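Notes to accompany the following structure.
All protein chains but one are shown at their positions in the complex.
Now for chain A:
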Amino acid sequence: MGEILTAGAIEMIRNETVNSHEDMKPVMQLTELKLFTAQQEPSKERIRVLLSDGTAFIQGMLGITLNHLVKDGVLQAGSILRLDHFVCSEIQKKKIVVIAQLEVIATKSDIIGDHVRPPRKAEHGGDYGNKSNTSNTETGTSHVGQQRQQQVFGSGSNSSLPPSVTRSYSNPSAGLVRDPPPTTYPLHRQQPPPPPMYQNRGPVARNEAPPVIIPINALNPYSGRWTIKARVTSKGDLRRYNNQRGDGKVFSFDLLDADGGEIRVACFNAAADQFFDRIVVGNLYLFSRGNLRPAQKKFNHLPNDYEITLDTASTIQQCYEEDAAIPKNLYNFRSIGDIESMETNSIIDVIGVVSSISPTGTIMKKTGTETQKRSLQLKDMSGRSVEVTMWGSFCNTEGQRLQSLCDSGGFPVLAVKAGRISEFNGKAVSTIGSSQLFVEPDLVEARKLKEWFEREGRSAPCISISREFSGNGRVDVRKTISQIKDEKLGTSEKPDWITVNATIIYMKVDNFCYTACPIMNGDRPCNKKVTDNGDGTWRCEKCDKCVDECDYRYILQLQLQDHTGLTWVTAFQEAGEEIMGMTAKDLYYVKHEHNDEEKFEDIIRKVAFSKYIFKLKVKEETYGDEPTVKATVVKVDKVNYSSDTRMILGAIDKLRTEGSSYGAEAGNSGIGTSGTRDPSFGLPANQSDQYGNQSSNGGRPHGGGGATSCDVCGNTGHVSANCPNTRSENQGQYMGGGSYRGSGSYGGGVPRQHAGSY
């Protein structure tokens, strides 16, 4: 009967000689059937089959139209069929024969062939309960409902058995009696001795053939019953969680097998309790009867599309004999130079020599809890160094160890597994929950690094990629002066950094500078105010020393104004020098030493009405009882009209698109408005003012500014500076701050074409 089957057909399919019915229509025997429902199409049942050509096996799927054959019993385990219409596709590196059309040559037949060559990875462990076979025993049907069948598809082990045994494949009691024939073990790697616990089961026993070990990379949700042998490379803590479904606990661990396959395993609730204590990092275990599901890439950075979930029915068996084929850990080290070009937030492994390490600091997290942080510099052969930050418990364990090694003059090698690349002022590496740190690991790379370091690395210059670009941390936020009050800038916890385009209206002349302590404190001078001892020396309280010569540092109180408002700011040394055009010391000498009043006044006058771009730090400070918002000039730049204009054009556009309603104008934070415009609508029409201009409020156009309207009284036809209500007070009051009404009034002069809102 063996001639009936097309010998070697499966081999040809595997090596792609045969890909579809166009190449060949082989005759095969169906040895197993399994009904399942595809995830994507829950309403459709599909039947998986195992086909044999007498020597080998291959998995297949029946087209839906063929399902009835199975249901009617025409097609069953043992049937011989010819594949009239099929294609081969490769799923997860396995070949699957998808059959669209077939012809049943014989419905019933004994299993043919002497299957010497064991089927490849995924062809075992299938839930091959034969549902439609009317000769099912009861126990057989009870299996079908189960998720993980205990019946190992007797891959290969069928061959030398009498047909009767295989026919009653679904008869579990037969399985008990039978000893697995040693010759037909599918040997992928070392075969562990059949664990005893698999064989002693009750009458409802399952077919307990020894587990077939498959590589981790071959795991997929369609693998039926599988077993993997792997080493635990990392183990997470037992975590408790609370979600809509209630409370729970979970822990996870990562596995590595001899092929380099890695996968994460999670155990929930009861399973967590069951297995938590048994899993030890570095030990080898056999795992089976786990569930596979797609990996959560967000938390799981292992290179596997799936992750395993174990439940209470899963089994873990420790392997006591060592397996050198399975490494302790798999690394994919990148050189530090590569990190520069890698994407932020990606997960990498890195190894390097620790050139320096700082003590642990405590950081307050956003959530309010505190956490430990410790950073070190890591150098490697690429000539680059990177800052590695460790968080939490790492600080005290590996961190401390590294610190002591460094303190005693050593330069230990550190390997980081699963560190995340972060970006702030360049790139840096931080530890995450699943990171692992290895101090002085026993790896080839570690040895190489040590040698390199001894030879040249110690003294070689290393460019740090971690603080290279001390870039513009803050984006230039352009505001108008009135927005400082309107938006209550500076009142939140942190200071606000803004940029304004404003003119210096006034500068306080007294106390434009102070006597400062020149003593260096690290790399910065102390700069605290020193007191005059009277004898020509100056005393600094902070440094507790006296100096003969003090520094003079600017502390300019300036009043800035733009088209929306006024504010006082303080400018210190650097900004001061830029504004005044000379050092504080020189200016001080001009005034006090040389007593050159005229020159001094000249200089001061030049400052007034100069326009700059000011970068301000705005913060609310409490003096006594009162909190006041204070602004400090951080940087002064000359106005670049071209770019400024563009900014304004952009703002105009923005205004436009926000609609032309008055509400939109007033609310527009991009430009700022003069706050007190509303009264204009409330007033009766046809106001005539001092200038004899008839103006009617009704005629005032809506949208985009309009006829000049006064901010103070709301009338049209004039502006606040000329307002009959306030005019007498305002005129002539340029310097000295004082009685400016409202925000948005002009300093003086006749403002042309004052558009109420920009």
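Convention: contacts are C-beta pairs under 8 Å (C-beta built on N, C-alpha and C of every residue); 3 or more make two chains touch, one makes a residue touch a chain; residues count from 1.
Simple rule for what comes next: contacts and distances are computed from a predicted model.
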For the chain that is missing from this picture, which UniProt protein name fits: "Pescadillo homolog", "TRAM domain-containing protein", "Phospholipid-transporting ATPase" or "Trafficking protein particle complex subunit 2-like protein"?
"TRAM domain-containing protein"
Given A:Met24, A:Ile519 or A:Ile652, the correct residue touching the omitted chain is A:Ile652
Looking at the full complex, which residue from A:Asn242, A:Ser408 or A:Ser642 touches the chain that isn't shown here?
A:Ser642
For chain A, residues in touch with the removed chain
641-642, 645-646, 649, 652, 656, 701, 704-706, 753, 755
